[in-house]
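As structure tokens, the structure follows; a few thoughts come after it.
The other protein chains are all here in position, but one chain of the complex has been omitted.
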Amino acid sequence: MSIYGHLWGTDETRALLDDDGRTRMWLEILGALAEAQSELGLIPAAAANAIGARVREPVDLEAVATETRATGHSTLGLIRVLQRGLADDAREWIYYGATVQDVSDTWTGLIARRMLDIADRDLGAIDAALARLAGEHRDTVMLGRTHGQPGLPITFGYKAAVWLAEVRRHRERVAQARPRLVVGQLAGAVGTQSAWGSDGPELQRRVMERLGLGVPEIPWTSSRDRIAELVVLLALITGTLAKVGNEIYNLQRPEIGEVAEAATEGVVGSITMPQKHNPERSEHLVTLARVVRSSAGLALEGLVGEHERDGAAWKTEWELLPRACGAAAVSLRLGAELLDGLQVNRDRMRSNVEAQNGYVLAEPVMLALGEQIGPRRAHELVHAAATRGLAAGVSFREALAADPDIPDVDLDELLQVESALGAARELVDRVLR
Amino acid sequence: MSIYGHLWGTDETRALLDDDGRTRMWLEILGALAEAQSELGLIPAAAANAIGARVREPVDLEAVATETRATGHSTLGLIRVLQRGLADDAREWIYYGATVQDVSDTWTGLIARRMLDIADRDLGAIDAALARLAGEHRDTVMLGRTHGQPGLPITFGYKAAVWLAEVRRHRERVAQARPRLVVGQLAGAVGTQSAWGSDGPELQRRVMERLGLGVPEIPWTSSRDRIAELVVLLALITGTLAKVGNEIYNLQRPEIGEVAEAATEGVVGSITMPQKHNPERSEHLVTLARVVRSSAGLALEGLVGEHERDGAAWKTEWELLPRACGAAAVSLRLGAELLDGLQVNRDRMRSNVEAQNGYVLAEPVMLALGEQIGPRRAHELVHAAATRGLAAGVSFREALAADPDIPDVDLDELLQVESALGAARELVDRVLR
Amino acid sequence: MSIYGHLWGTDETRALLDDDGRTRMWLEILGALAEAQSELGLIPAAAANAIGARVREPVDLEAVATETRATGHSTLGLIRVLQRGLADDAREWIYYGATVQDVSDTWTGLIARRMLDIADRDLGAIDAALARLAGEHRDTVMLGRTHGQPGLPITFGYKAAVWLAEVRRHRERVAQARPRLVVGQLAGAVGTQSAWGSDGPELQRRVMERLGLGVPEIPWTSSRDRIAELVVLLALITGTLAKVGNEIYNLQRPEIGEVAEAATEGVVGSITMPQKHNPERSEHLVTLARVVRSSAGLALEGLVGEHERDGAAWKTEWELLPRACGAAAVSLRLGAELLDGLQVNRDRMRSNVEAQNGYVLAEPVMLALGEQIGPRRAHELVHAAATRGLAAGVSFREALAADPDIPDVDLDELLQVESALGAARELVDRVLR
Partner (left out) sequence: MSIYGHLWGTDETRALLDDDGRTRMWLEILGALAEAQSELGLIPAAAANAIGARVREPVDLEAVATETRATGHSTLGLIRVLQRGLADDAREWIYYGATVQDVSDTWTGLIARRMLDIADRDLGAIDAALARLAGEHRDTVMLGRTHGQPGLPITFGYKAAVWLAEVRRHRERVAQARPRLVVGQLAGAVGTQSAWGSDGPELQRRVMERLGLGVPEIPWTSSRDRIAELVVLLALITGTLAKVGNEIYNLQRPEIGEVAEAATEGVVGSITMPQKHNPERSEHLVTLARVVRSSAGLALEGLVGEHERDGAAWKTEWELLPRACGAAAVSLRLGAELLDGLQVNRDRMRSNVEAQNGYVLAEPVMLALGEQIGPRRAHELVHAAATRGLAAGVSFREALAADPDIPDVDLDELLQVESALGAARELVDRVLR
């Protein structure tokens, strides 16, 4: 495995996408094809048996690479290498009547199945971690920020519950997409299953049954909406995880200090700045989302294919799909790890609110004043007082007191942080229910 | 309306997205808010009535524009203009406790509802047109092409049925997305509905009920997956329509001449080349899909928002959402028109097959030979014969006859186009069932 | 002008790109064409005079819009409206032998010229503001941050000088691109200037001379690299300005508080949170860069055009070019304003360094220790001491003192911030020279 390979893929995705893993899956498909063809009498039973035995054995990938270059063909290299070990009467029948896209699209169906499984599992773990954080910190007061500026207090549980609701929508999307995406393909040269006469549909059904894949209503050799949907779904999921990562990156700034990634034994932040503890996972979630998003753009572009097979769009999938799946799997795993170990600093959250000197409670004061003098007038007075107070460096309470136009209100009560939380805690309960 | 506005939007989308239409929808939201607030005793009934009356009257958009610039605030300009016509006691209560994003996100919910309605309706029309084409041309033989080169015959009905199946998957996606996307938002300053005490959730419920929108489980001020999903869905749909457009553009080349866009009275193709009939709609479908796809990339990027409101991501939506919705609506309408009026030239389809001189029937000949001499050997011989024959400019039949290594097969039968169609016709039936 | 039009364009770009501005420029081109054609005897002098007079008068844009829809042709609508006011003998000769792309590509050349002028001017102002900031704050110590975490001190002048060097590279790019991009086109139907016999090249030369545009070596009807280069250049520039905006957004967080946007009279940050001062310009720079970047992707895609004119790629330019130019011009103006009025808080910069409790001076301590015990060993000890000290909440000096393995070094000198600045100040001088 390459030096930085762990940044862009996991063991699970390498087993799907690397030469070794992909070839093993292709062999599985060739084996299922031969078996089903033998059942239907399309190829001799002895040939199917020999092929079945061959595809369970390892393949010399170097030899495949060499033959692939020599033939300029995407699967003929593999076929020729497989044929070497087969007797004459079996050799001829390997991959009979199928085309490259049959094996590669069926492989794509297997990838989709696996990726949706991984997403489901890891989103499940993320869901659990977020539910725990939302529950534990239902009442943990912190600054709500808009445009990078403190606005009003929220709770950390509220923030976690917002993330959780988003993650649950992704789980719903995954479930809805599954039957559409987890299908294979046995289409033949131009999609009409031309090589197998009237047996085509039944042959396809049997092959897909063996592989645990759905049967498409009609071939999709140039209908790439399934590919696009898969990659877009991964882009949506990794986008959410990048948001979480970016939030943690910001809240981990020492000037804010409200959360921190768990430290990992042996990890070194910087060789020049030995004190550094960098939010490495959080940052990498942002990187990974970019990589997946850029793949999604290409996958959407690939919808516009020509005729019965569009080589340009199709080959682009060979580049984007492994990239997107690898990066998404790393993102899901990192996201689960990150949230599982997240350190939340309640005291700092509270003291950051207090450091705002009361100004983040301008809304409740304004609303209370509004009941006396009308909300717009109250806005004007509070805006002016806050501007003056911030410039003078005094507290919000002092700033209000300094303005004779502002009528008396019960500031002791209004400047209670807890009374400014609105429905934050009830919204957490609602999501956790 | 601007000179080229029809290229990028329809009357329906302008009514959603232009200053005039957007403002009218915002007023509807402000009215619903005031009404619900009055019911809950949050604002005086008289104020709600006055606001309700005001929002049903037109607004001076120039004045709104001027105030918007003066305040540097996205809704305060509108509010100030609305306040001008209101008595003192009503003026104060307009838009009470709500924030910009409440009105703009609720508007987005209304846009989503309308766009999904438009998609549903126009995809329905496209579905009907494709079903008709698939049925009528179930047996219309034409060239199947891969990599831009004739491969084997298919039928035009098969091609239409492949498109149809893709369109139906989009209809399914639209239906699944609807309950997720058609929701509004009443979140207040940082999402906690802080201005309305314990009434926040009920207030939101009543406002959304009035507007016919769903209620989100928790605010989504920085959960933009709904926006991204909407735009991505439009990108998937317009991608398919661009594929259809691109196919028609290519098949309409006079060198191919198999289909043609309907001509439109009064339309001029070229002022310098008076004979031209350009596939204008087909081309524009490709353009529109690019525009929507590029919006989808931005919408996916917008998932990574900071804190409780991210101004950069949110303002980007203001640019991308109108653009994507306008272009998608034009695409849907053009797609329906194009397919409805599509001219199919059966004779040319047949003669293009015949012009291939038999070479597109190489697969059946190879398969038949394969039963005698094994498929791989058959491939070699037919490949060689075809290469020689094409170079010599003779027919496939002659090329085969010229090779003494090729055993006798019943070429009269094998070179029948109809016997090379595989399951093309049955696949059409399956989709149409 | 529309309510939010100021977010996406300036008066200068509207004069280039809106219906009104674009039409005026097209008329200028038609006038130059007629004049040059008359000089070469291609059209009657009287016709040229009449056309010349007509194009200096206003045009009924509504009528043009109506005719454009009726003809389905991009320029015929305008031509027909122009013809209405012309006498019979002049009417015929307007736009003689030219094609749509001649006028629209020549307009693009005029846009390129204007946009490069705007970029040059505004980058010049930004350059001046940054040079001033770099000079004034050459010695203003602040935290250098990597991965969002304080690393070592830098100076604010250093940060400004890094931006300045980047801006100067953009100015160099603008200068190099200018002769390539500021060209027009008079190509005729398929690029061969077919309508004007042997006069084509000379006609083109004269028209471009009138308009102040360069003459292309050969028509570029389907060579769109100029368009792509222009938009990419705008994406590079706005990307840099977004970086500056994003930095200011972050440094303006009250928890950091090192810089602030200038406040603008009358501007309201929030209607619900009256105390807010949002970094509106900074955020919008980020938004604008996304919009331009997404246009750049489309412009690069447009390179792949078919044959002598590719309608899909070309029409996409109609959407992306106005969008990119409008957003880039706003970005340039905002960037200049923002930097011109930027408030720099030296005291806060210094106190933020001090709040790090010495830990950001770990590198110099490590280096000094390294001379005694070797750098790697020094890294281990300092890393361990810093980790322990941060966990215990003690100062870096205390943390070092607590570790008996760490040899004595002159901490009084090493913990001087100024001695850790490396070449920061000299690098400022180098850029300012």
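In this document, chain identifiers A, B and C correspond to the written order of the chains, with residue numbering beginning at 1 in each.
The criterion applied here is as follows: a residue touches a chain if its C-beta (ideal position, glycine included) is under 8 Å from a C-beta of that chain, and two chains touch if they have at least 3 such contacts.
Given the structure is predicted, the values throughout are model-derived calculations rather than measurements.
Novice: Check the whole complex and report which displayed chains the hidden chain contacts.
Specialist: A, B, C
Novice: Out of B:242, B:382, B:406 or B:427, point to the residue that touches the absent chain in the complete complex.
Specialist: B:382
Novice: Of C:96, C:359 or C:396, which one is in contact with the hidden chain?
Specialist: C:96
Novice: Which listed residue (C:31, C:188 or C:214) would be found touching the missing chain in the intact complex?
Specialist: Once the missing chain is taken into account, the touching residue is C:188.
Novice: Since one chain has been left out of the picture, which residues of chain C touch it in the full complex?
Specialist: 83, 88, 91-93, 96-97, 144-148, 151-152, 154, 158-159, 161-163, 165-166, 169-170, 172-173, 176, 180, 188-198, 200-201, 216-223, 225-226, 228-229, 232, 235-236, 239-240, 242-243, 246-247, 250, 286, 289, 293, 296-297, 300-301, 303-311, 363-364, 367, 370, 374-377, 420-424, 426-427, 430-431
Novice: For review purposes, identify every residue of chain B that touches the missing chain, sorted by number.
Specialist: Residues touching the hidden chain, for chain B, are 146-152, 249-250, 252-256, 268-280, 283, 297, 301, 352, 355-356, 359-360, 362-363, 366, 379, 382-383, 386-387, 390, 396.
Novice: Over the whole complex, note the residues of chain A touching the chain we left out.
Specialist: 1-8, 18-19, 23, 61, 64-65, 68-79, 95, 97-100, 188-190, 194-195, 246, 264, 266-273, 278, 280, 283-284, 286-287, 290-291, 294-295, 297-298, 301, 311-313, 315-316, 318-320, 323, 327
In the analysis below, only the chains that are shown with their structure count from here on.
Novice: Same or different, please, for the chain A to chain B contact, judged on whether over half of the interface numbers appear on both copies.
Specialist: The interface is built from the same residue numbers on each side, given that over half of them are used by both copies.
Novice: What whole-number Å value describes the gap between the mean CA coordinates of chain A and chain B?
Specialist: Taking the mean C-alpha position of each chain, the two centres sit 24 Å apart.
Novice: Please output the residue numbers of chain B that touch at least 2 other chains, ranges allowed.
Specialist: Correct list: 97, 188-190, 194-195, 246, 286, 297, 301, 311.
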